[in-house]
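Missing here is one protein chain; the remaining ones are kept as they sit in the complex.
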């Protein structure tokens, strides 16, 4: 048992961190929000192998590699990378598992290579497709049917300007059968896990920038990080993030086991809470500047609030956890 | 509109505070817990008119005076006075409203004068009668019937050693009819309100003693009250208590109106939360000494935990509040 | 002790009736947009025409001399009716209160009637990049000039300034080392020579405040409030009011809590959220009753303003977080609740952060020792 990232996994994270730092995501996020869907970063992520992590080898990928997916999603969250990344990863699992041989053979190699942007929806669960106007393919999983779909009207205005949410309607049936809901369930769980990892990365970045701010920002003749109230806010944020992280990696390691949905839900609920609490702390410690559109960390704060209830709310996931806890053998003594 | 206590009401509070300070409640609480049910304090409270506040004039009382009851219960809570005081006050309302002419004429004047200790129970709501072995009369309200009752077995061990809870069984029917459940409902609401007021008094006393401790206790070369963490804990405790108090007086003023149960529930939920949060803060700021049986404020801390779920848990009362909030005329703009 | 509101019921009925007939059926666009600002300014004029824009002011300035209780009742009815947000709020709740305490008769006569009428909308200009919570660190200057003063420097987080007409704030007229001393309270037009207004978006992208760059802006002596150099003392009377009931009246929360209960019921009354919905409703009532208590007392319990500010600002966040949790996956979509949420997040920060308020409560109300200062 060795429950820490190995050298290669750490290297993947470092590589992505370097790539995303160099890409300068704040400007990309603002451009993406304005409708500029340049694919330079997307291609670079593809070359680094991010999308291949969700695509099986027979379709040109290297996956599924859930731990590496968590590593990658953490870094993508840390830089608040825009676009339907989680959706494309989930789409790979959906296509792969749906017994849709033709579409899978057509799309999975392109997804793996970073040459396809995919979005998706699912009545009830994912009511609007993210960045549908930027997608090469939109999937719609509805019961035993898998459809392709198109946007049905303009994007709905949302808190995070880089999250552009479109109602969609089905166009063509790609597959039918019991494999579809099974694949949709796996895709949902993988997406929720990647979302949890993104939240942890977003939270980590917000904690780091807030700590830096608290060290330098002076009020009343001293750095505000000297005040106990600020210290304790930040210590609580760290504690929440520190204990949500192992849940995410633990869930990744239970991929394929019956515990996977439960463990994903535990991770998503904890990551949502930890990242959201960190975002609130970031806002409070920064004061008005954190509340400002043009200050980069506000992009992170908005994304955390959005992802908190994307791919299942914390309450949804907690309910799923409890439903999966087995009955214990009666009330044992302490 | 003048929503502050008048001179006479303040005087009642001051008088009781003086009386209870002189009585030295910590020793009385410990003696009461050990089974010594000396009635010196009870008689003194009767002479001050505390019990008369719940008894109508035609039976030798001065009530019902709900505002004055809140004033009195606040002071009784502030000193953690032991014994079934709330129960006796509730019993007065129950006897008075149950159309039980004989028992009312027999017991109400004695209650008013501080010459009767009464406890009560009610299946479902109040499953055990407080200090039943110290009571001259035990009432049991069950549907349309009002009974006298006797203890059925020994006291159940409880967190607050001065709260001795007895299962009871009915002995003799005192009244029957629709007036009984109506009177029981009023008695319950009055008791819950008195309990809320006690909690506010308990919270106030704990805040005061903790502030005093934080001013004098030194660690790391300074009074601990200088640390922001301690300051903020105590400021939060004060804020909670400050906003629960007007709810209690507001509820008292709605006695007799259809809003009374709702307002009582709002007050009980808020007072329970505020007092409990204050007790936790008192414990944390005091450190180990607050956790010590022989340190007087621990008696207050235990009583707060007990009263928090006595006469309805916070969740019970919140449900009652929401059930009483009328439908608004559709969702209005902000 | 009583809660007898019957004497103010006729006033309540009049206000309610007028609002029922005049509140726009469709909500106005957000007041943090140009079109919305204009619409809200027009609404202020409608209010003023009915003498309902500043009910608590003396009649000579456009008010009705309403009692504090009447004002609370006005606010209850105003928000219960779903009437528009008050674009004049900075002027009415901050500047006007300062003028009543420190203004000259000339200033009162010149400034208040157009404020009451919605003709002049005021922005506040307190903060600077280096002086947010620590207002005594202000650096923008007021320098003596012929017949007045010249303002130089930068202000920030100036709410309403993107579209407002005039602003008020503190400027350093003495050496920076003096901190609280050597500040002067001035009013100035936002379209004056030398003023550059740069709108700044808040969390939802709307320009809820602005940066002001001041380059030798001339202000005549008559637009100084109080004595030059005494600006701190003058401003503190405003700050005291700002932190009390006026900044966010109980009526706002009573209406918001009723809407929350309706939202919760409309979404199936999920028991999971029942306690939080009930708490918001209970706390709104607690604030209402606390307000009645406050106006019933002759004495002004100083740091009570801090207790109130911590309470309502946290209630506002909790209430809106609960609403977003009711909305679930739709929480991120633009709408009244989301805008209210974004607005609420500023509450624990502005007008003195809640951390500072808690220090004040601990030191001034509870008597805990001040921290060691450097």
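Which chain is which? They are A, B and C, in the order written, and residues in each are numbered from 1.
One rule holds for everything that comes next: a residue touches a chain if its C-beta (ideal position, glycine included) is under 8 Å from a C-beta of that chain, and two chains touch if they have at least 3 such contacts.
Note that the structure is a prediction, hence the values are computed from the model and not measured.
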Field: Partner chains on view for the chain not depicted
entry: A, B, C
Per the touch definition above, residue among A:63, A:225 or A:261 touching the missing chain: A:225
- request: Give the residue, chosen from A:249, A:276 or A:311, that touches the chain omitted from the document.
  value: A:249
Query: For the chain left off this view, which of B:11, B:159 or B:323 is in contact with it?
result: B:159
- line: Residues of chain B touching the missing chain are 127, 156-161, 163, 165, 218-222, 227, 229-230, 280, 283-284, 287-288, 291-294, 298, 301-302, 305-306, 308-310, 313, 315-316
Message: Which parts of chain A face the unshown chain closely enough to count as touching?
response: 1-6, 9, 67, 207, 211, 214-215, 222-223, 225-226, 228, 230-232, 234-236, 238-239, 242-244, 246-247, 249-250, 253-254, 266, 269-270, 314-315, 318-319, 321-322, 325, 327-328, 330-334
- prompt: Going by the touch rule given at the top, which residues of chain C touch the chain that is not shown?
  reply: 270-272, 274-275, 372-374
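Simple rule for what comes next: only the chains that are shown with their structure count from here on.
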Rounded Å distance between chain A and chain C, as computed from the means of their C-alpha atoms: 38
Residues of chain A engaged with two or more neighbouring chains: 227, 229
Task: Indicate the residues of chain C shared as contacts by at least two other chains.
output: 355, 358
